[in-house]
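Of the protein chains in this complex, all but one are displayed in their positions.
Chain naming follows the written order as A, B and C, and within any one chain the residues start at number 1.
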Amino acid sequence: MVLSTDPMTAPRPIRLGMVGGGQGAFIGAVHRIAARLDGEFALVAGAFSSDAERSAASGAEIGIDPARAYADFGAMAEAEAERDDGIEAVAIVTPNHLHFSPAKTFLESGIHVICEKPLTAKLEDALELQRVAAATGRVFVLTHNYTGYPVIRQARAMVAAGELGPLRVVQVEYAQDWLTEAVETAGSKQAEWRVDPDKAGAGGALGDIGSHAFNLLTFVTGLTLDSVAADLSAFVPGRRLDDNDHLLLRFTGGAKGMLWASQIAPGHENGLRLRVYGEKGGLEWAQENPNQLWFTPFGEPKRLITRGGATTVPAAQRVTRVPAGHPEGYLEGFATIYREAASAIRAVAEGRPIPPDVMFPTVEDGVEAMRFIDAAVRSSSDDSRWTKLG
Amino acid sequence: MVLSTDPMTAPRPIRLGMVGGGQGAFIGAVHRIAARLDGEFALVAGAFSSDAERSAASGAEIGIDPARAYADFGAMAEAEAERDDGIEAVAIVTPNHLHFSPAKTFLESGIHVICEKPLTAKLEDALELQRVAAATGRVFVLTHNYTGYPVIRQARAMVAAGELGPLRVVQVEYAQDWLTEAVETAGSKQAEWRVDPDKAGAGGALGDIGSHAFNLLTFVTGLTLDSVAADLSAFVPGRRLDDNDHLLLRFTGGAKGMLWASQIAPGHENGLRLRVYGEKGGLEWAQENPNQLWFTPFGEPKRLITRGGATTVPAAQRVTRVPAGHPEGYLEGFATIYREAASAIRAVAEGRPIPPDVMFPTVEDGVEAMRFIDAAVRSSSDDSRWTKLG
Amino acid sequence: MVLSTDPMTAPRPIRLGMVGGGQGAFIGAVHRIAARLDGEFALVAGAFSSDAERSAASGAEIGIDPARAYADFGAMAEAEAERDDGIEAVAIVTPNHLHFSPAKTFLESGIHVICEKPLTAKLEDALELQRVAAATGRVFVLTHNYTGYPVIRQARAMVAAGELGPLRVVQVEYAQDWLTEAVETAGSKQAEWRVDPDKAGAGGALGDIGSHAFNLLTFVTGLTLDSVAADLSAFVPGRRLDDNDHLLLRFTGGAKGMLWASQIAPGHENGLRLRVYGEKGGLEWAQENPNQLWFTPFGEPKRLITRGGATTVPAAQRVTRVPAGHPEGYLEGFATIYREAASAIRAVAEGRPIPPDVMFPTVEDGVEAMRFIDAAVRSSSDDSRWTKLG
Partner (left out) sequence: MVLSTDPMTAPRPIRLGMVGGGQGAFIGAVHRIAARLDGEFALVAGAFSSDAERSAASGAEIGIDPARAYADFGAMAEAEAERDDGIEAVAIVTPNHLHFSPAKTFLESGIHVICEKPLTAKLEDALELQRVAAATGRVFVLTHNYTGYPVIRQARAMVAAGELGPLRVVQVEYAQDWLTEAVETAGSKQAEWRVDPDKAGAGGALGDIGSHAFNLLTFVTGLTLDSVAADLSAFVPGRRLDDNDHLLLRFTGGAKGMLWASQIAPGHENGLRLRVYGEKGGLEWAQENPNQLWFTPFGEPKRLITRGGATTVPAAQRVTRVPAGHPEGYLEGFATIYREAASAIRAVAEGRPIPPDVMFPTVEDGVEAMRFIDAAVRSSSDDSRWTKLG
């Protein structure tokens, strides 16, 4: 059995605030579990809703001191920055267009930021955030949570070690079916803002899940995307943003790929899949059974690499909680991002460099994903012409 | 997307102690994560080891007040029972032969008990614990954690609703490979006590994993086991307890089954599988991908029922945290047992009946599993003769 | 790409007759395709039915010379033995109780026999056939067709080469669902004779599919079954033969196993599965995707061995027709038995020894399976007592 150190090693949890994530929100609860799972964070404040009553009610429901349930993130930043026991980090779990302002505000208040993806609704905002993060020296963590899976860490290490040889082809897809019908006009809050360009930005499925797919492929392969040829579609009548995206990819150095993102593919719940092929071997992974990685050294039988199982590399082992065969899931992967965030925050607080084995998606990754979205939207508007990332 | 209420609804976590689970123990860390995941418990005390220094070091490592890191569970029970902020519940995560005494002690101190399986090392101790639990009125939760998986709840509900018709055949297996070689003589602490009859009891693999398999099948099917014909083996030379178990099963009412438990089956990490067949349909489930349940109504195509997906029943939905396609794993299932424990403890504390939809393995389930182990050992010693549960 | 020699190398097909397999029979058509697939046999005569008109009609339908469509297998044996162009071999595809007489008759007429399983309805008949076959020196092939799959040949070779180390545990199952309801009283000809002890013999599911499971496990493992503890059941009301069988197995040398055969397990079409575990590794195979074999060397990742793929051994390669990834199926496996039969028949005809790499189930294998059925029936009648094979 391969086990990482008991994660509950923190003598003191980091004080965390939250922006968004009020009653009825899905992702807020996910962040709260992820923050808590390894005992690294304690949620102590929040601006859960811009509606004061609702924020208070949300806070009360989860045991937040009423004085620290704010209606306004600006007030929260100001008040918390002044408290001796003020929050050290904030989780931003609002819709895309509401990432930028709170993120900037908290960074400038000296508070570390853990932010939902995509980074912002507009590329220019993303670039501005990157500047602010650099200037303030605060930790900025983007929750591309799928990079937290141990076998994804394994895959990255194997590619980096040359086990696949120079890469040639990358096939990535992220298929869902929950927007097959026009649920945005039937009361789905989750859907409403995601198909509204004023809130989601220029990409619909592209921003929501395509950004995850893009981030995952770059994390695992280490490749730099050079240009895209994109065909973005909105199949559901009346929908204003893309719900199905077909992209050709060209990477610096000659590798090529395809990316498919869809939210109208019946039969797919959360079908993120990555396949990578090099001169010497291939890898296959699917998120819905995230503990398995298939590796084929060319000319040999396919091998099943399992989380915590035989041949696990250190980079995977250090984020593994339970032995092989005891599946870890979505929340554990998400919690790993939080654990990595905690390590980074503690290092910065103590003036130490962030340990080199700590890995999390950064503001730079967020900017890169925004460049990807931007290039794809431009390509699609230009008859799918090959378009370089700006 | 199907979501249960945000679990972080507890205004105040229940104060929890732990017996065992010191440095290097696997299952202690699992209990700590499970207790914390939904915010229902706060670990505040522990007798992590019978070695005082080691218990103190273990407590320090995970942020326990040094005054509450005990070397002795008796002292802990006494001291905590006297504190105003004393523990309300205790998790017992020691080897089998060390369940009985602390469990009895804490129950008698008025403290609710969450205990590892199997219930005890000896059937007589199990029966005594059952009496004590009943007399004290404390909540007793046995961590047969696999009953916490949402689709296992779904399977149980489907059987109970008659979707399979009257049951005929139950095939259950629990296969691992970590004892394929004599690791107990090569330094594996995990293995040492499990193959020692003084610590594990009369069953080796049977007690360690066979008890899980037995509990799972009774939970899902609702059947009562009448008798067994068992062939228990120790394949590894020198091993004193069984590492491979073959059993025929006969249930009250005429259903029959087979149970295979093995810890010497190369290629199996944690292969718990259950298959149930009735007059009208069949179900198949495998723990290593616990979010999927296969259901075949006789004469129709096989259907894939997913956690949180289409056709999820309320009993499954109420223990579901994240949407379909976002896999929940071992720790979430384990945490559900803790969440159920919390619901029961709060109800008892408030003088309310435990809500009928709250489900957890009880001391009675533990006694039944001990009867199963006892009958199997007797059968195996008697040339695999059919042997009734005592 | 790994390819065997083009199978159509026979300058002249062997002349084949058939007993049974008239209109409406399933297995007769299977034998005809299998005989023809590699061009090794030409069907030229038949006693397709004991009803003269029906035999004639069946023969006409498939292009048999009317003079050679017999109503009686005895007449056929006599007539064909006298013709210069008479049949050299006969395929017997009748119900179990009608294997013995024609097999004996044709052997004694100097004609090679290819016979459906199980060998006979009664053990004594099987022993008599064994004597006759030996005395006549004719080739006797029993169509335990699953031994024809290339990856089953691979599995056998790997076990024989010691890649699993000494064997410990064998788990085999054969689950179907087509007898879940009482189709024998609803017009199913296939079912009628299979549940009639006068026609099927003492075993129902045991003879029909349990015999396949037994043969497969002995073929792959090379183990000798010493004794069984059996619990045979007829779950469908009114059924006179077992439709679900649970068996414990003990092999000479200390290995143990379980065998489950069922025809009332909804969700299983033709679920023959074999798993073998030794001191050094494990193998898993399932008939419904017969081109894949899973091999786990203990302590290493599981490997997917594919028909025709990397690491294919010569014994598998010589019965492989098309490259890896181009699935071969049930008929190809069946045809391999016919191809092996042809090799054996040609060798005997030419006075050569049968080449050592030619493998097919023999009359001895059939006798062994009858001993297995006999012991299981006796054990089940004797309260599942351990019973040695006679």
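Convention: a contact is a pair of C-beta atoms (placed from the backbone, for glycine too) under 8 Å apart; a residue touches a chain by one contact, two chains touch by 3 or more.
Remember, predicted model here, so these are calculated numbers, not experimental data.
Asks: Can you pull out the displayed chains that the omitted chain is in contact with?
Replies: In the entire complex, chains touched by the missing one are A, B, C.
Asks: Among A:F73, A:Y146, A:F219 or A:Y277, choose the residue that contacts the chain missing from this document, as touch is defined above.
Replies: Spelled out, the listed residue whose C-beta touches the missing chain is A:Y277.
Asks: Which candidate, B:G110, B:G137, B:G222 or B:G299, sits in contact with the chain we can't see?
Replies: Of these options, the touching residue for the absent chain is B:G299.
Asks: Please identify which residue in A:S55, A:T120, A:T143 or A:S262 touches the non-displayed chain.
Replies: A:S262
Asks: Looking at C:H97, C:H246, C:H268 or C:R371, which makes contact with the chain not pictured?
Replies: The single option touching the absent chain is C:H268.
Asks: For chain B, which residues touch the unseen chain?
Replies: These residues touch the chain not displayed: 295, 299-306, 309-311.
Asks: Mind pulling the chain C residues that touch the left-out chain?
Replies: For chain C, the residues touching the absent chain are 1, 3, 6-12, 23, 26, 28-30, 32-33, 36-39, 43, 60-63, 176, 178, 190, 268-271, 287-291, 306, 308-309, 321-332.
Asks: What is the set of chain A residues that contact the non-displayed chain in the whole complex?
Replies: Residues of chain A in touch with the missing chain: 164, 168-169, 171, 173, 177, 180-181, 229, 231, 233, 235, 244, 246, 248, 250, 256-258, 260, 262, 264-268, 275, 277-284, 294-298, 302, 383-386.
FYI, only the chains that are shown with their structure count from here on.
Asks: In degrees and to the nearest 5, what turn takes the CA positions of chain B onto those of chain C?
Replies: Between chain B and chain C, the superposition angle is 180 degrees.
Asks: In whole angstrom, how far does the Cα centroid of chain A sit from the Cα centroid of chain C?
Replies: Here the centre of chain C sits 55 Å away from the centre of chain A.
Asks: Give the residues of chain C that touch two or more other chains, as numbers and ranges in rising order.
Replies: Each of 295, 302 in chain C touches at least two other chains.
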